[in-house]
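Only a single protein chain was left out; the remaining protein chains are all shown in position.
Residue numbering begins at 1 within each chain, and the chains themselves are lettered A and B in the order written.
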Amino acid sequence: MSLANIAAGSSPPRDQAGVLDELRGRFGDDAGTVQPTGDGIPTLWVSPDSLQQVMRYLKTEIERPYRMLFDLTAIDERLRANRQGQPDSDFTVVYHLLSFERNADLRLKVGLKGDYPSLPTMTDLWPAANWYEREVWDMFGLTFDGHPRLKRILLPPTWQGHPLRKEHPARATEMGPFQLPEDKEAREQEALLFHPEEWGLKRHGDDEDFMFLNLGPQHPGTHGVLRIVLQLDGEEIVDAVPDIGYHHRGAEKMGERQSWHTYIPYTDRVDYLGGVMNNLAYLLSVEKLAGIEVPDRAQVIRIMLAEFFRIASHLVWYGTFAQDVGALSPVFYMFTDRERVFSVIEAVCGARMHPNWFRIGGVVEDLPNGWQTLVADFIKYFPPRLAEYDKLVMQNAILKARTQGIGGCSLDQAVEWGLTGPNLRACGFEWDFRKKRPYSGYDQFEFDIPTAQGGDCYGRAVVRVEEMRQSLRIIEQCLKNMPPGPYKSDHPLATPPRKERTMHDIETLITHFLGVAWGPVIPPGEALVSIEATKGINGYYLVSDGSTWPYRVRIRTPSFPHLQVIALLSRGFMIPDLLAILGSLDYVLADVDR
Amino acid sequence: MDNFWPIVIEAAIKSVFIIFVLATGFAYMTFAERRVAALLQTRLGPNRVGPFGLLQPLADAIKLIFKEELIPGGADKVIFLLAPVITVIPALVILAVVPWGPTAPIHCCQVTIPGLNITLGGAYFTIQSGLGLADVNVGLLYILSVASIAVYGVVLAGWSSDNKYAMLGGIRSSAQMVSYELALGLSVVGPIMLAQSMSMVDIVNAQSRVWFVVYQPVGALIFYLATLAEVNRAPFDMPEAEQELTAGYHTEYSGMKFSLFFMAEYIKMIGVSAIFATLFLGGWRGPMAEQVPLLGMAYFFAKIAASLFFMIWLRSTHPRLRYDRLMALGWKVLLPLALANVVVTAAALIDTTLFAIVVGALVLIGVVALAAYAWRRRASAGGRAAVAQSPAT
Partner (left out) sequence: MPVNVETVIFFLLAAMAIGAAVGLLLSRNAVHSALFLVLNFAVVSVFFLFLAAPFIAMVQVTVYAGAIMVLFLFVIMLLGAELLRGGASGRWHSALAVVLAAGFVGVLGYVAFFSGIAPEALPNVDAGFGGPQLLGMDLFQTYLLPFELTSLLLLVAMIGAVVLTRDARTRSAAGPGARP
């Protein structure tokens, strides 16, 4: 069955657990142990030896296959309490697979014993596994046998240790004073020298010498600290190797030393253009673990703000994309409009880019008086602007010449490399979690999922521009149908509890005190909830061992796989095309490096 | 030898005047570009230094003078220092042959140069002097040759910086400028044939009734586009494409050396606008210009200003072409068009029958070429569609 066939029309029926029977039918008891989970994703423990077989079966042989390697990460299990019913292991590698035909996820776990164990690579099955496996090696020191280039990816090559292991210090103060003796300085300098061979690049072709160009990490076209090593034949790109990690701040490690509540502001900074969208993905996961039902009003408020942030983020993309192909003016118009979005957001949240405004069980406060006027003004203001930008940018002949047919990929390639969001929909595939797996009440709204054909730079742009119109539709429905009721759940784990009860009810006062001073105690379990964020599918995979802080926070960001695909998209094109491709992919480096 | 010194002195005075005007024009051109672009981009632009920000260029100059001058370690020092100078000089001298106004009476008093024992004129006298530095019979050719020299500064800056971005910028610009010189050279053949002279003064005089842009719309368009490429203005600013090559050929330059490149770019803009106005917009001609010479200068400046405004407008509106498409445009569109323009103009100057025959033949060629192009394009578009629909396996 072709993917394009399931796209049109409504979502296929969700079939989460059926795969377990199919696996048992194929492999018998070798299939592995099933672990019960709270988030409804079937979870199977597979032995390292049968891993590749099972994966190959799931990707290529099974009916309605699991085409996408959605995420690959690991857990250091050595200090974890409350893991009843799970096979014993020191490290667990976790694979999340996604099937479009089933509209279902599957979690495969591989338990490993020892201090620095190894397991087989998945890179020959999924090219997208390459960076994920490098990240796991970088963070945990687990070796993937057969990986083509298992080097550090987020941390500098001279880094000592693997930070997401539990023995690695989480705070700078635990690491002792920083020192830079001469020999260390020399080592660091040595590591900065460029040797094409280390990047898997050849110096000479059949009858040409290649030129190597370092694009970045300081370059006006890379939108942040990204370095791309280009292998050029003239100005034609032979190969491009992105070098990431310059923006790595250890967001996942920080999660392990913050309470469930105090981690919320850190999520704001992951996709710093997405604002509350990050809060939402994290909190939906926490709420799933805690079993909290969010009241209707809070849900609609959340959706409204999320869609405002989608518009704000797409506006930044719109302007910078136009600038990347050389148009000077659009970016000023779009940033001006983004200020209008921010003025609404500021009135509601009190902050602009990092609102930190959603809470476990709801939102911080109710909407301010008069919010309807602000939102209504914006709904009236924005559509004519979008129409004007269509004329200025999207219909500009030079821009079309620069982006149409440039940096395209087929739908198969997109799925293979883990593209999501607008970049996937630009390949003509209508896949949006807001429609296919409505979360937070999106099923109550009317909106369309824009797609484009060809998956080229222009197609990606078309999808994003149309998404802004659809977001506006959603916001308008929020404005007209804002339900009454509480803005935060009454669940005891909702943090902090609603103020009006705190001062009258001793039980709530105590909960408040505990929730704020220690942090809420979330019941043990695991949950992955994914949402359709500004740039693609953003998911938080949280592991709780029944404590006031997460045992492990895994942030699956859309930008990470989107950057990995750069080489595929840009080979054979020229440097200006690479900039158009970077602009059209719409990544945020904080979202890549976390 | 009798009139050697008076000619030299007159030329020197005019040169100083032109350079002064150009230098001031450059300074305020940067200011105008920022203010006009700001106007088009819903911003304010510089408005803090002096009334309406009018002293901003001065502040910029002071800042640039006091900036540190860096020379990269691997640079070829002599050429690195020479490149900005080589860039500025052609920009400054290119306007030597352009008339700024009609012949005007200039009132002088007696001048004695001590030491040389030379005395000029009577106690008070009036000379008739063309408002323009020189009227030479190869004026237009002079402009083309100076324009062809202008590429050196950019190429050498790119090469001597020992920086790959600068190098790519330098290579791009040399290819671009050499390519567009052809279209540029051919597009001015029309005015030459109409005026039957290469002297700029004659060309202006030949437009006393109708501007050449009426007879030569295609030539004017080609000339304008080619000069945009020649002075590296958007949408043809490949050599310094910021998003791609950081700053192109002047990536490694700082302080005054950088500002010399900046100066050359803006003076060239003024220069090509002046040449465009002279060739196609009647130069200084306008109502009452011959009676009141200063009015002629005003007309001339107004035409230059209009052309400059158009350049800023273009830059604020359009994205940048890709480098290979720019070359394709130059070689495959502008050059054949310019050639056809020359042939048509020549035929029209001889007689109407020939004109009709030539136009007919060219239209025929054009239709055939377009049909072939469309056919090829459709074939390749079909190929693309086939790829997009490749079945998912």
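By our rule, contacts are C-beta pairs under 8 Å (C-beta built on N, C-alpha and C of every residue); 3 or more make two chains touch, one makes a residue touch a chain.
Note that the structure is predicted; figures quoted are calculated from it, not measured.
Chemist: One chain isn't shown here. Among A:141, A:361, A:454 or A:525, which residue touches it?
Modeler: Of the listed residues, the one touching the omitted chain is A:454.
Chemist: If I consider the whole complex, including the chain that's not displayed, which of B:10, B:76 or B:290 touches that chain?
Modeler: Of these options, the touching residue for the absent chain is B:76.
Chemist: Touching the hidden chain in the complete assembly: which of B:54, B:136 or B:343 does that?
Modeler: Of these options, the touching residue for the absent chain is B:136.
Chemist: Write down which of A:355, A:408, A:450 or A:583 is the residue touching the left-out chain.
Modeler: Once the missing chain is taken into account, the touching residue is A:408.
Chemist: Tell me, which residues in chain B touch the chain that this view leaves out?
Modeler: Touching the missing chain: residues 1, 4, 76, 79, 136-138, 141-142, 144-149, 151-152, 155-156, 159, 167, 170-171, 174-175, 177-178, 181, 198, 379-381, 383-384, 386-388.
Simple rule for what comes next: only the chains that are shown with their structure count from here on.
Chemist: Across the complex, what residues on chain A touch chain B?
Modeler: 2-4, 211, 213, 219-221, 235, 322-329, 332-333, 336, 392, 396, 398-399, 401-402, 405, 408, 410-412, 428, 453-455, 574-577, 579
Chemist: Given the complex with chain A, which residues does chain B contribute to the contact?
Modeler: Those residues of chain B that touch chain A are 37, 40-43, 164-165, 168, 234-235, 237, 241-246, 315-325, 384, 387-388, 390-393.
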